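Read the structure below first, then the notes.
With one protein chain held back, the other chains of the complex are shown just where they sit.
Letters A and B mark the chains as written, and numbering starts fresh at 1 in each.
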Amino acid sequence: MNLILKLLFLAVSLTPALTLLTWGDGTLAWPLFGGFELLFELGPLSAFFLLLLALGTPLVALPMARGTPDRAAYGLFALLLLGMQMLLLAGDFLGLFIGWEVMTWSSYLLLIRSTRTTLEGAQTYILFNLASAFLLLAGMLVFYSLTGDFRIAPLTEASAAGRWAVFILLGLAFLIKVGALPLHRWIPLGYDQAPDLFSAVLAGLISKMGLYGLLLLPTLFPDALAGLSGRLLNGPAAGYGLAWIGAITAVVATFKAISQQDIKRLLAYSSIAQLGYVVTAIGVGSSLAVGGAIFQTLVHTLVKLLLFITFAGIVLQTGQRRFNDLGHLIDRMPMAFFAVLIGIIGLAGMPPLPGFAAKYLMFVGLIDARWLLLLAAMMLSSTAAFIYCYRLIYGPFLGHANSPEARTATEAPWSYLVPQVVLMGLLVLLGIFPGFAIEVIVDPVLMTLGLTPIGAPSWGELATPYGGYDGVVLMTVFGGAFVIVTALFWLARGQMRRAGSPYDLSFAGEVPTADTPLHYGAGMGRELRRIPLIGWILAHTTAGVQAGLTRQTLAAAGLLGGLYRRDPQTWTLLAVLVLVVASTLLALNGGWF
Amino acid sequence: MLEFLDSPSVLHGLHTIGSLTLFAVGLYGLLGKRHLLKVFISLALMELAVYLLFIALATTPGETAPILSDGLTAFVGMADPVPQALTLTAIVIGMAVLALGVSLAIRYHRLSASADIRTLADAKD
Partner (left out) sequence: MEFSASPVWFIALPLLAAFSAPLWTRWHLLDHLLFGVPLVLLILALGLFPTVHEAPLLETIVIAPPLGIHLHLDSASLLLVTLFCFAVTLVAAFLWLGATDSHLRGRRPFVLILLLLVGGNGLVLTGDLFNLYVFLEIAGVSAYVLSALRDDRPALEAGLKYLIIGSVAALFFLLAVVLVYLQTGQLNLAAVAREFAAIPPAMQGLIALLMLIGLGIKSELFPFNFWVPDVYRGSDPAVTALFSGLLVKAFLFVLVHLAVLIWADPAVARVWLMTLGALTLIVAELAALRQDDMRRMLAYSSLGQIGLIMLALGFFSETTTAGAFFHMINHTLVKLLLFLVAALLLRRCLSLRLEDLAGAARVSPLAAGLFVVGALGVLGLPPFGGFMSKLWMLQGFAEAQRIWPIALILFAALIEAGYYFRWIRVLYAPVAPAASADTKTTPEPWAAYAPLLLIAGLMLLLGVAPFLLETSVVEAAHALLDRDLTLQSVLGVAQ
């Protein structure tokens, strides 16, 4: 019985792949009311995001199916998949919204299955997401009032005010979903508190739906947003604001990430930062930048799935999730070490992995648009990203083990390892063949958005007007160097002096106790607070604003609720007073108002 | 000497003033008295005021009761029967509600030893 359930669950997780392969050119219509119908069709843009789903869901479902089956979680996961596929396939706003909402509430119900969720975390998650959904609904209703139709189509006829209203409402809705500052607070809370494997879905797949929405904007406002309000420098003026939102998000979130002490929170902030790049690139709107954005979306999905699944394995094996409590896992969990190593190379956008190609395209796009200030901000952020990437590999894997669990941990179960291997393989392959990704995955999407495809001379090469590189050569060089260095270390293994336990240390006559933070990674990132501007950013959060808003709303609620706590006489008095006042007014006015 | 009182407008005016006074008295009791029974009595007073107003304004002096009998076969010179029928119905309904209210109040008094309308307000939950 359990086996059948699990097999069924795994089969459900394959549905996105199945949809992608079997859908073809058909459209599916489902009538609603008043002549409206839901229209489902598969365009290249949806196909790209469906590909991400198809890749991601089986890989997450495999470890999820481990152990006693959690029927409710399986059911909710199936609903989540249904919602995401609906929203991707939808040819009109109605289907998009329905899918969006189904995704929102089913992911919330999955989120609160974790024992770590607090009331605040859960409420923040659902309210931000519903705010996003309702902004989307408002946007699509304004769209409807302008065009009389819910179909996703270019908005060219409408007045400027109407177009701006749609742009802002939809833009805000999707920006909340990707966690742009200052609307990001639900991401660190949610990713941190969600069940460990579900965090992978949140970061890898659900957040991408916001990007899907943002990429719809160029469809609605053709000519790469420039149709909205002309051009600035060499890019669309309407996108300039969007680009800055992305850049600020990237910079601030990167520093936030560096200062985190919890692995999952760090990954959450890094997610925000990475998606910030994508938002900037979408703002630029040129073929190079959007191509980079799509590429980055793909890479980020793979990387975040890899990292979250790996760390889910580590948390499963050790029960620890803070940098201070781990360490020295390189010996005990070598596979996890390699997974994280590949993951951070991809995350940091270093060659030879495809993260580099993606970032390269985006930077070139910024140069092409002459938005150099933005380029500087992005450079700053992506350089600072090295620090948190370094923490990810150093804290858990190097140094010495800092908790009993970390000292006795073993490699995660195979159901965690298989996805890791698959994802590592995909990342390396994409690194070798960036041209393949450009030609087969990115270009069709660019063409749907009405942009010129980037193209590639061969599958191994990335080429832009500003230069390119050969992935095969690059990978060979890096791979060779890696093999040589590793071999040297391997040979020198016996001769190297290994450090003993840190507790051998004693200084000034004192022997450190078990809770003395001797780990090299302890407090890492704390010094950031002393850098002038960054310290100020780190010291300020939007939590206060949110708490204040909540408090004010509750105070208003209390005030209004107080009205209801009276006796029948007061109620009657109020009714009589209304009667008297209104009839006096009527009499004075001599009739109707 | 008091014939002028029989003219419809004066009579109607008097009736209106009277029933409005009654209504005001009832309203005062409803809003100002704390004992449940007094509140119910006030409600009944207000209802009564409405009935009075209805009957009084719908009849003019000199009309007879709208009953068809041997000599009378047509509704001529009779008061409009509708208000009377309606008032009768309303009185019955009002009675029922009043009885229900009083019985609830008695039960409430037995359980809580209080018949104060204000103690109803502090809802416990």
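In this section, a contact is a pair of C-beta atoms (placed from the backbone, for glycine too) under 8 Å apart; a residue touches a chain by one contact, two chains touch by 3 or more.
Source: prediction; values computed, not measured.
Participant: Quick one: which of A:Leu3, A:Leu119, A:Ala492 or A:Leu533 touches the chain that's been left out?
Facilitator: Checking the options A:Leu3, A:Leu119, A:Ala492 or A:Leu533, the one contacting the hidden chain is A:Leu119.
Participant: Which residues does subunit A use to touch the chain missing from this display?
Facilitator: Touching the missing chain: residues 31-34, 36, 94, 97-98, 101-102, 104-105, 108-109, 112-113, 115, 117, 119, 122-123, 126-127, 130-131, 134, 137-138, 141-142, 144-145, 148, 553-554, 556-558, 560-561, 563-564, 566-568, 570-572, 574-575, 578-579, 582-583, 586-587, 590-593.
Participant: List the residues of subunit B that touch the chain left out of this view.
Facilitator: 30, 36, 39, 43, 46-47, 50, 53-54, 57-58, 80-83, 85-86, 89-90, 93, 96-97, 100-101, 104-105, 107-108, 111-112, 117, 120, 123-125
Criterion: only the chains that are shown with their structure count from here on.
Participant: Using mean CA coordinates as chain centres, what's the gap between subunit A and subunit B in Å?
Facilitator: Computed from C-alpha means, the inter-chain centre distance equals 70 Å.
Participant: Where on subunit A is subunit B touching in the complex?
Facilitator: 565-570, 572-573, 576
Participant: Which positions of subunit B touch subunit A when the two form their complex?
Facilitator: Within the complex, subunit B touches subunit A at residues 27, 30-32, 39, 117-118, 120-121, 123.
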